[in-house]
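Mind looking over this structure? Questions follow.
Note that one protein chain of the assembly has been removed; the remaining protein chains are unaltered in position.
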Amino acid sequence: MSGNTLDNPGFRLRASYHHVDREGEVMFGFWVFLMSDAIIFGLIFATYATMVRATAGGPGPKQLFDIGSVAIETSALLLSSFTYGLASLALRYHAGRWAVIAWLAVTLVLAFVFLWFEVHDFLTMFAHGGSPDRSGFTSAFFGLVPLHGLHVTSGCIWMVVLIVRMLRKGIDEDVRLGVQRLALFWHFLDIVWIAIFSLVYLGGLV
Amino acid sequence: MNDAHDLGGHPPWGHPHFGGGSSGDAYRKDLHTYLWGLLLAVALTVVPFAAVYWHAMTASSLWITIGVFALVQAVVHFRCFLHVHPPHENVDEMLLVLFTVIILIMMAGGTVWILGNLHSRMY
Partner (left out) sequence: MSLTQFIFGRLSLHSLPFWSAIQHPTIENIVNDTIASGAASMVIVGAVATAGLITYFGKWRYLWTEWLTSVDHKRIGIMYIVVAFVMLSRALIEAVLMRTQQAFGLGGGFLSPEHFGELFSTHGTIMIFFMAMPFLIGLINFVMPQQIGTRDVSFPVMNSISLGLTVAGAMLVMISLVVGKFSTGGWSGYPPYTETTFNPGVGPDYWIWAVSLSGIGTMLTGINFAVTIYKRRAPGMTLMRMPLFTWTALCTSILMIFAMPPLTVATVLLALDRYLGFHFFTNGLGGNMMNFANLFWLFGHPEVYILILPAFGVYSEVIPAFSGKIIYGYTSLVLATMVIALLSFTVWLHHFFTMGQSAAVNATFGIATMMIGIPTGVKIYDWMLTMVRGRIRFTVPMVYSLGFMMLFVIGGMSGIILANPSIDYQVHNTLFLVAHFHNVLIPGLLFGMLAGYHFWFPKAFGFRLNERWGMASALCWIFGFMFAFFPLYALGLLGFPRRTVAFYNPIYVPYLAIALFGGVIILAALACLVIQLVVSVIQRDQNRVPAGDPWNASALEWSVAAPAPEYNFAVLPEVTARDAFMVAKEHGTAYLPPERFTDIEMPKNSPMGMILCITGAFAAFGLVWHIWWMVGIAMLATIGAMIWHGSLRDYERIIPAQEIREDYMRWLKLVHDAHPVSRDHEIEHDNAGLADLHETMEAAE
């Protein structure tokens, strides 16, 4: 029974099992999700750009932004991207779960530093009359920067979940894919932060 | 499928095991990529921060500096941390990113153009 195996026009039914590249598929899907997220950020950036002068008589960038604090946040986040890279390397080169967990923990600490200073910044802005309900400018600022902060927070939660999984069950295929996807997410958030500190903070202080 | 290497007895900061020389080389190459990424990113961050802090140039020059350095740093992140660069087997990913950039330019650029135009006609 040679069946449908000759050079048949149209299609043929060999038995060869068509193996789907699951890792490639999952990672590509996550890239696509990140690109839709990029559009969301991009539009809120554009909204900010059109509302940066809408201070309605209230405080503006020069009154509210603290370049020192931003510098600390930037350093923490950039370094955390690097330490996550080390976690990725530990994973790729089979250094064992403790190495991965350790670098992720360092990343987490740096992320907390970032978030701590950022929340402190926001509270200081509130104290100086820069709360979101003050003007279009403050609304646009608080629409953009806390959105990034919420993303970082979600990334931290995800990181904790992955660490717990590795502690309990070691590294399996699903955890590996999780760490790889979170890596993309984390680096993406650092790129968004480049745009934030450049356009919002530095740009506002020019 | 558990990863067999569980270095339970080692301190968490111990050096990872490698196979033969070839995977050791690959590891070093990868590590250098990340290190270069970090170094370049730090440099590309410090310069615009310093320029703004010390009002080193005119406003429009500052804007250009900030913009250019931000773009270059983004590319550094893409290349060194995200491993997206030509020529590479992740052609699909790179095309996706480029397409997104085009859409972003149209959407964000269009928004700024339209609202700027409306603003200029308001007064």
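Letters are used for the chains, namely A and B, taken in the order the chains are written, and counting of residues starts over at 1 for each.
Please note the rule applied: contacts are C-beta pairs under 8 Å (C-beta built on N, C-alpha and C of every residue); 3 or more make two chains touch, one makes a residue touch a chain.
Fair warning: this is a prediction, and the values are worked out from it, not measured in the lab.
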Seminar exercise, completed: Across A:Met51, A:Val152 or A:Leu184, the one contacting the chain not displayed is A:Met51
Exercise. If the missing chain were put back, which residues of chain A would it touch?
Worked result: 1-5, 7-18, 20-21, 24-25, 28-29, 32-33, 35-37, 39-40, 43-44, 47, 50-51, 54-56, 132-140, 142-143, 157, 161, 165, 172, 174, 178
Exercise. When the complex is taken as a whole, what residues of chain B touch the one chain not shown?
Worked result: 92, 100, 103, 106-107, 110-111, 113-115, 117-118, 121-122
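Convention: only the chains that are shown with their structure count from here on.
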Seminar exercise, completed: Chain-centre distance (mean CA atoms) for chain A and chain B, in whole Å, is 12
Problem set entry | chain A residues within the chain B interface of the complex | 28, 31-32, 35, 38-39, 42-43, 45-47, 49-50, 67, 71, 74-75, 78-79, 81-82, 85-86, 89-90, 92-99, 101-102, 169-173, 176, 184, 187-188, 190-191, 194-195, 197-199, 202-203, 205-206
Exercise. What residues on chain B touch chain A, complex-wise?
Worked result: 1-3, 5-8, 10, 12-14, 16-18, 23, 26-27, 30-31, 34, 37-38, 41-42, 45, 48-49, 52-53, 59, 62-63, 66-67, 69-70, 73-74, 77-78, 81-82, 92-93, 96-97, 99-100, 103-104, 107-109, 111-112, 115-116, 119
